[in-house]
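Only one protein chain is missing from this complex, and each of the others stays in its spot.
Chain nomenclature is as follows: A and B, assigned in order of appearance, with residue numbering initiated at 1 for each chain independently.
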Amino acid sequence: MTQRPEPPVLSVHGLSVRFLMPGGHHVAAVTDAHFDVAAGECLALIGESGCGKSVLASALLGLLPANAQTAGRAHLGGLDLLAADERTLARQVRGRMIGLIPQSPAAHLTPVRTIRSQLEETVGQLTGVWGRASVRTAGEDAAARAAFPAGHLDRYPHELSGGLAQRAATALALVGGAPLLLADEPTSGLDRDLVEHTVDELRRHVDTPTRTKGDTGRALLMITHDLTAAERIADKVAVMYAGRLVEVAEADSFFGLPGPRHPYSRGLLGALPERDFTPIPGMPPELGDLPAGCAFATRCARVTDACAHRPPTTGSVACHHPHRPEEIRA
Amino acid sequence: MLELRSITAGYDRRAPVVRGISLTIEPGEAVGLLGPSGCGKSTLARVAALLHRPDSGTLVLDGEPVRGWRHHAPPARRTAIGVVFQQPRLSSDPRLRLADLIAEPLRATGRREEAADRVAELAEPLGLTPDLLRRRPHEVSDGQLQRACLARALVLRPRWLICDEPTAMLDASTTAALVEAIEDYRAATGAGLFAVGHDRTLLRRWCDRTVHWDDLTASSVPPGDRPGSPLAARRPAGAP
């Protein structure tokens, strides 16, 4: 595994997002999230759909709808993303500091323009490259970095397969040399082989140093519900449940031994077809109507009276009765 | 028995995505069809579900050859097959509350009075609370909506279930819950299953038998004669 360099690229502290709904009540989409992502490291944020993962990503990019409110801090290169204004986000952050790898690349690309023209436009916008010939070369370089075949550059998005569209989108995300890559469900809808391929490509970008500095590589925050993909790529795993990070763990120990410590994480892993294939009973609570205590208590086998109080989210496991390594081995 | 005999189908007659595929599913059997996205397996599933008329080939359903697809098939034939689609959001009418979504097939076939009981009966084991049943699709999560779509597929007690990657967009726990619900239904009714997907592990764990698309096509199509762009192949050209 990669060596961990000290200052994290992205440091999120107490990030919360809530939506003001008509009638004055709130939907707590993300509550009090703490995590760091270092250069050359991949953090996989996992959880089921609707748990708040994508909202967290939107918050980092400043793309929340107008009825959203944020709290906490998210430091990226000396800038607090949550406090930055739209102008700063547009001119300095998106593309330059955060490269977004979208969920559905086919929809992310402009359908009426070739991949080449979109890459060249992005190159012109984000880098200092100027002049037709050099922009063209830079565009081709960008494509090559994402392993996008040069022969397909003059095609339109609808002429590309899912895998190639994903690479084109990745190429666009890499152009600005952003230290942080944010991948929002990059593998959803792809078949297994393509998932593995996409994930391996992403891993390669994490390990490749950015062009500008001779550092240890990019940081990758990957949001996914695909545990198999997460296992393949991640150094660290953050599990989100009902808007809270319930567990942040090293990927090795999470997927291997001793395994996850939060009962929800264990249930999620256990539901995989290659493991027990047993669902966690019940469904997650509504983000607009969270219980006062632990949000997982109603579905949890280890529930006690203590679970009526909310476990602190500051540690690595937000649970009153986490599985302990020693009992897991036993 | 559900027999697909040398089915050729697609959205463009000159370039069919499914070419001469044959596949037989015994009554009560669960067959998984594995294949990469865009290979044509969804089209084959639509043919089997009486939703897409093949260019050539025969579909024999419970011993009787199918003569019409979509509205050309008698309602009783169509409803003998329950279908669960890949994307719950696209496969649910955005204006219907979940309870109405589930009851819609009953109403469409003139069995309105059974609706309330049947919906309650199906919703409970799927974890769909009365509160959820009152909501519209945009007010629930993908997982909850797919549970409702499964209930809709089961509401007329079909003899066959056709699942086109029903869990591709869902997390592991919801996937396991949906598969469990389908298996409970099959155990109770002896319904057959045709599941299409790309997740080897899932289909092998779920189904009695899995076949790979390439093995089906190897016998019928000369190699290297794959249809064109996967994206173009998935939907008819009408979509914007």
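The rule we apply is simple: contacts are C-beta pairs under 8 Å (C-beta built on N, C-alpha and C of every residue); 3 or more make two chains touch, one makes a residue touch a chain.
Going forward, contacts and distances are computed from a predicted model.
With the options "NADH-quinone oxidoreductase subunit J", "Peptide/nickel transport system permease protein", "Putative mRNA 3-end processing factor" or "Response regulator" in hand, the undepicted chain maps to the protein name "Peptide/nickel transport system permease protein" (source: UniProt).
Which of B:S37, B:T79, B:T174 or B:T217 touches the hidden chain is settled by the complete complex: it is B:T79. Considering B:S6, B:T58, B:Q87 or B:T129, the position touching the chain not shown turns out to be B:Q87 (whole complex). Although one chain is not displayed, subunit A still touches it through residues 14, 16, 18-20, 25-29, 31-32, 49-50, 54-55, 58, 62, 64-66, 68-72, 82-83, 86, 288-292, 310-314.
Residues of subunit B that touch the chain left out of the display are 46, 49-51, 70-71, 75-76, 78-79, 81-83, 85-87, 89-95, 104-105, 108-109, 136, 138-139, 141, 149, 152-153, 155-156, 235-236, 238-240.
FYI, only the chains that are shown with their structure count from here on.
Of all the residues in subunit A, the ones that touch subunit B in their complex are 47-50, 106, 158-162, 165, 188-194, 225, 227-228, 267-269, 271-274, 277-280, 282-284. Contact residues of subunit B toward subunit A in the complex are 35-38, 127, 141-144, 168-177, 179-180, 198-202, 204-206, 229-232.
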